[in-house]
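Sharing a structure here in structure tokens format.
Only a single protein chain was left out; the remaining protein chains are all shown in position.
We just call them A and B in the order they show up, numbering each chain from 1.
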Amino acid sequence: MIHLPIAQVIIPLLAAPLCLLFRSKHVAWTIALCATWLSFGVSILLAIHVTTVGPLSYNIGGWPAPWGISYYIDALNAFVLLIVSGMSALVLPYAKKSVEIEIDDPSQPYFYSLLLICITGLLGIAATGDAFNMYVFLELSSLSSYALIGMGPRRRALTAAYQYLIMGTIGATFILIGIGLLYSLTGTLNIHDLALQLRVNDILSSENRTLLTAFAFLTVGLSLKLALFPLHLWLPNAYTYAPSVVTIFLAATATKVAIYMLLRFCFGVIGNGTVFQMTLGKIILIPALAAILVASIVAIFQYDIKRMLAYSSIAQIGYMILGISFATTTGLTAGILHMFNHALMKGLLFMVMGAVSYRVGSVYINDFRGLGRKMPWTMSAFVIGGLSLMGVPMTAGFISKWYLVKAALENGWWDVIILILLGSLLAVVYIWRVVETAFFNPSHEHEEEESGEAPLSLLIPMWSLVIANIYFGIDTSLPLGLAQQATAILMGAN
Amino acid sequence: METTIDIVLLTFLCITAIAIIYIRKLFCGIMLLGIFSLLSACLFVTMDAVDVAFTEAAVGTGISTILLLGAMGQTNAHEKRPPYQPLIALLVVLVTGSVLVYGTMDLPVFGTPDAPIHLHVAPRYIQQSPIEVGPPNMVTSVLASYRGFDTLGETAVIFTAGIALVALLGSSQKKRPPCASPPQPATLHDHLILRIVGKMFIPLILLFALYVQFHGDYGPGGGFQAGVIFASGIILYSLIFGLNTAMRVVSPKALRLLGSLGVLLFGGVGLLCIALGGNFLDYNTLAARPVDGQHLGIFLIELGVGTTVFAIMVMMFYAFSLRGRNTS
Partner (left out) sequence: MNWVGHYNYWGAIFLMMSGFYVVISRGNLIKKLIGLNIFSTSVFLLYITMGKIKGATAPILTEASQLTASPQIYSNPLPHVLILTAIVVGVATTAVGLALTVRINERYGTIEEDEIRAKDDSL
């Protein structure tokens, strides 16, 4: 169906005000559930179309690009759309019970509305082929995230949301400056047309200072959004104090979409192989390595396990950027594949956190004592998620780490390989802390009656992710195939 | 002559910005921000961006100032002296500024007619849009038709801000217990001049808002500006005659409904275009002649935008005022 690309974004967009027309929280949840499952279905259809037939293009308003805004879905977009809509479809069933205890009743329709808008924003960024449209939907998703994080139960959620707002808006304004400078060079806003105009007018080969500045601002702005070290300061607080559902969703999707934007601008607009782009790759290599090392070390010392996982996310983002900075086929495949795998891993781990928070009330490491016996399903899910994080064979995480090491081997960068393996080792340390406390430390006697296993509506999405982690670790054809197709497009662009 | 006005306005802007940096009374800072916005709007007029100037004056000067004052009224009115010299901040700012200046060196000189941006996409907008789309105001054609999807995103952003505010500052459905306290005196009700002049002006403001809404095709204006002006009329009413009276006239429930309906109307028009055989937001399908279809499409979506903006702006004002009233 030709209207699939726009349906992908319109369904959650129009479901959001619909949620608000009814006062009941049950109706709001049902509308949100239907909208996310429908959009997941659309993204599956799009992925099938793109891999079998070819890229899909859609002119909104009937005006051809670059005069109108057009959606352009190729393998890279379709992959990101799958990640975002898939996570949203899993999170909604989870949300029913989780949101009940964290958000008060009158605010719940607003919560679901904001969540739908966040999903819309992220899908819109991934689906569009117009740079300014990307900015509008970026701000849409960011604005709803600020509000969603601010709805967390503790007062630190408010300061976390405010800090994220300031840093996020600075990032978005930098991106706007970058887009403006690019526009001033070429006169167009469409991504493909930008690439074309930069070559037609021979701006790319000349040492154009405006182009350099535009990309400097775009990179810094996007680094703020994807929490690349050292611009990651908003992430630990935001993930720790947000409501569980929000953390699960944002950790799995928001930063990936920012990485997608970086890929589009760096490879789609500048193209592969130019001197300019090689320099950019080298510049983001150092922060990526620093992220892996520093964030993993800091994670080890955290008592709040959600915070530990947040720092772990920063390290994982370092892995993704590392893969991208290689700018080789293997490296790019590794980075893109890790986007998918990390969504599976972190989504699962944060779902475990949500379940523990649901039953026990908090997620400090001491609260995990004896949970291995009281919540066996939940904690085994944590173990499998942890194994995936470490990169153990037969889990999804192993494949992307393997490709990363392969890419580093191709370049002969032994120190990078050592750092990658060191990062995995550090992950073992901070995961083992929790596993040890849960399974090998006895719980306090008087806590026996209080908790039990998490409810089914929390367990089923959790274990779907567990199965996904294991399945995509063994049969990696689907994500790897998509990642390789995406890489081919990015490497082949001009 | 234009250059002189330009330089004078820019100088005043710089002075205002420096004043804002150093001033510590927040009330003065907010007022200076209002002046900054207004001066920017004047500068936009000098640079032929009349629609933008209108929006900046209405939204930037008007709504931002109201919201800032509302927030300041409930928090602190003074800023603390910074305990240390922010040298790192100064360094970061200098580096960023120099990179930007470096970047603008290869830009075409200000005002040249053959810069790349005037040669590629814009000529079709300028030459063809009166024929293809219809409205003499080219900005409206681009905003509502060529790049109509951006406008849908923008309406969604406004909608998001509104519900974010209600979610964070509490639902405005808190009913006061019937015998709790004596009815709040309207704050400015005793000011005779304000009351009488207000009664004369508010209908004119609302009428002007409707004019801006429907005249957006022929001059500066459109849904956003109209929604904001309409909202400011209601806000003025609320300031003079009291929040309770205003909430009886324009109830929060109605606002929530209007806010959602505006976005749904915009999206609904797009879906209607799909149902009639075109792409999303392809107004050519809406009527027999494409130009008529464009006219109808633009009319409907501007209506949607105006409705949502009006509802959300008043909703935001209510959210701040109710919070202040319930916690004081």
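The rule we apply is simple: a contact is a pair of C-beta atoms (placed from the backbone, for glycine too) under 8 Å apart; a residue touches a chain by one contact, two chains touch by 3 or more.
Worth saying up front: this structure is predicted, and the values here are computed from it rather than measured.
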item	value
Identified contact with the non-displayed chain, of B:I63, B:V212, B:A226 or B:L265	B:I63
Option touching the unshown chain, where A:L45, A:I101 or A:L158 are the choices	A:L158
Chain A residues touching the omitted chain (full complex)	132, 136, 139, 143, 146-147, 150, 155-156, 158-159, 161-162, 165-166, 169-170, 173, 176-177, 180, 183-184, 189
Hidden partner interface residues of chain B, rising order	6-7, 10, 13-14, 17-18, 20-21, 26, 29-30, 33, 36-37, 40, 43-44, 47-52, 55-56, 59-60, 63-64, 67-68, 70-72, 74-76, 79-80, 82-83, 86, 89-90, 92-94, 96-97, 100-101, 104-105, 107, 109-113, 115, 117-118, 121-122, 125-126, 130, 136-139, 141-143, 147, 150-151, 153-154, 157-158, 160-161, 164-165, 168-169, 218-220, 224, 316, 319-320, 323, 327
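The rule is short, and it goes like this: only the chains that are shown with their structure count from here on.
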item	value
Where chain A and chain B are represented by their mean Cα positions, the distance between them in whole Å	31
Of chain A, residues touching chain B in the complex	3, 6, 10, 13-14, 16-18, 20-21, 58-63, 66-69, 106-107, 110-111, 113-114, 117, 120, 124, 132-133, 136-137, 139-140, 143-144, 146-147, 150-151, 177, 181, 183-189, 197, 201, 208-214, 216-217
In the complex with chain A, residue positions of chain B that touch it	99-100, 102-108, 115-122, 124-125, 145-150, 152-154, 156-157, 159-161, 163-164, 166-168, 171, 173, 256-257, 259-261, 263-264, 267, 270-271, 274, 278-284
